[in-house]
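A single protein chain has been omitted from the complex, and every remaining protein chain is retained in its original position.
On to chain A.
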Amino acid sequence: MTTLLQPVRRPSRARTSAPPRRSSPQLRRRRLTEAALFWALILPNLLAIVVFGYYPTLYNFVLSFTDWDFVQPAPVVVGLDNYIELFQSGSMLMDALRNTAIFVLVAVVGTLFGGMAIGALLAQRLRFSGLVRTLAFAPHMLPGAAVGVLWLFMFDPNYGLSRWLFSMFGMESPHWTTTSDFSLWSITIAYAWQRLGFVAIIYYTAILDLPKDIYEAAALDGARGWPLFRYITLPLLSPVTFFLTVTGIIAAAQTFDIIATLTMGGPGTSSTTLPWMIYDQAFVDFNIGTSAATATVMFVLLLVVTLVQTKYASKQVHYS
């Protein structure tokens, strides 16, 4: 038995005394073919990434040091002025950062909890679970603008679902999209509703794939209910939770269409998030430099958040 536990030693190339073999023409041809195939497959994607990813990002970074209205023939270099202006007190950036943080936090945490609960329920294979699965996933298939319009009707305080719901308790519906107290919540609810089905389906399939033997062992040890979920299911789902958290934060932080249809960032700046501010600065105020500087700030923030998540994941996420 002990010999089985000893590591297998592979012969080291450095220790071999044989001279290096010259590759045969067939081997060279094979390598050439492989290289050609590699380039043929990689080049279109590489070009797409460069043209639609790197170039706009770098161009945006350059524009962030300029003053331009997009109409004049060329931008004018202003150095760090746009960044200084952005971080001055009273700047719209502070409102946008706060709104983005609340929106992302509530939307991501809410959909993770809700999605996990729905996913776990679906995995019970109750009657009509197929239909429920389809219904739960359907909102994710809708374009954001359609979701916005749908919720615009539901939030309408005069004839929307909201009016009916609140009137059941003898209350008046809040003016969801036209008052600052509720506008941010209106976009958060609409967005979370759209994403919930996607998260639920991912959790549902992940739960179905969990190894049965671990559960059988846990059952033998008498584990059930919350402890089973807390100490077995949740850690096993951590790679999925990590994936959904990273993609969820990035997707939520980039939300635009629902805001455009529901509140247009208002009233005032009450529902202005970073993407809306970028749009507003670029295409309402035509301050391209400020808009580009805001986009750069957003890029850096998302990069930092993702790096922190990745570092955390290496310690806390269990892949097996």
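Just so we're on the same page, a contact is a pair of C-beta atoms (placed from the backbone, for glycine too) under 8 Å apart; a residue touches a chain by one contact, two chains touch by 3 or more; residues count from 1.
What we mean here is this: contacts and distances are computed from a predicted model.
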Worksheet item: From the names "Extracellular solute-binding protein", "Hydrogenase maturation factor HypA", "Radical SAM protein" or "Protein translocase subunit SecD", which one matches the UniProt record for the unseen chain?
Response: "Extracellular solute-binding protein"
Discussion item. Which candidate, A:Gln124, A:Asn158 or A:Ser314, sits in contact with the chain we can't see?
Written reply: A:Asn158
Discussion item. One chain is left out of this view; which of A:Val71, A:Leu126, A:Met168 or A:Leu220 touches it in the full complex?
Written reply: A:Val71
Worksheet entry | Touch residues of chain A, complete complex, unshown partner | 31, 34, 38, 42, 46, 49-50, 54-55, 58-59, 61-62, 65-66, 68-77, 152, 155-159, 167, 175, 177-181, 264, 266-268, 270, 280, 283-286
